[in-house]
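Please see the structure below; I have some questions.
Yeah, one chain of the complex is gone here, protein chain that is, but the others are all in their spots.
Right, subunit A next:
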């Protein structure tokens, strides 16, 4: 979460940090414009043209006012305010990471940093064995075999109901329970929606899932198996499963260290309020490796300053192009 940074900066670090932040400010295109608004600011619109008022706006006595703090966005005729620090606003098809907080009748309740708990129905889950059939009351009784409370899961937003409640589904092999890793929480405005939210960092053997709701999963890489293949292999697997599960339950130390390193990179970026993308994360990890910063020292003040300087440089280069 982007909060006031309260790190024990030395005098030089403080100066360097402030300089980096100033550079970021001067590089930003919106910092000096009037695009950012706060509650009750008037949003300038041309009243002769028809316009549509979107989220975060309200019309009072012919004036369009902002109801939240954020940045004014205009898409064709639509005028809306994009909030910065706020809870997650779901869209259908978003990939989210969440935590199961309740096993209820035919459904799991999932904490997603949304205004309500998300709902994952038993019927919108793939069966563990991959078979397609109606869910019976026996399946309902065995729901705890799939997910129990406090499990971390990955799913997709299926629909948003009229009353605002959120339905999830996990109808793919890539969704489901996440194990052997860390869950990090960042502000949802730091995550950009993109084509890919699942990332496999091959060099480190790590899976990274950047959920649209600001929950980020860093875990040991697991092979996603083709569901068709599973059907064929089922018989062989039965025989080897007993031996393979034992082997898989152990995560090597190196992988664990990599998880922590990526986790700390995400923490630093979110502390500084920088957008969290896979490129920036890997760059931060590489920076820590090249500067020989230990995993624990990554959340110290020196590395925060380094990342801020690096980000300012990165944005400057990007702008030059």
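One rule holds for everything that comes next: a residue touches a chain if its C-beta (ideal position, glycine included) is under 8 Å from a C-beta of that chain, and two chains touch if they have at least 3 such contacts; residues count from 1.
Please note the rule applied: contacts and distances are computed from a predicted model.
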Choosing from "Exosome complex component RRP41 homolog", "RNA polymerase II transcription factor B subunit 4", "Exoribonuclease phosphorolytic domain-containing protein" or "E2 ubiquitin-conjugating enzyme", the absent chain's UniProt record names it "Exosome complex component RRP41 homolog"
Of A:43, A:122 or A:190, the residue that touches the missing chain is A:190
Any idea which of A:68, A:103 or A:293 touches the chain not displayed? A:68
By the contact criterion defined above, which parts of subunit A meet the unshown chain? Give residue numbers in ascending order. 1-4, 21, 24-25, 28-31, 35-40, 56, 58, 60, 65, 67-71, 83-87, 115-117, 163-165, 189-190, 272-275, 277, 280, 315, 318
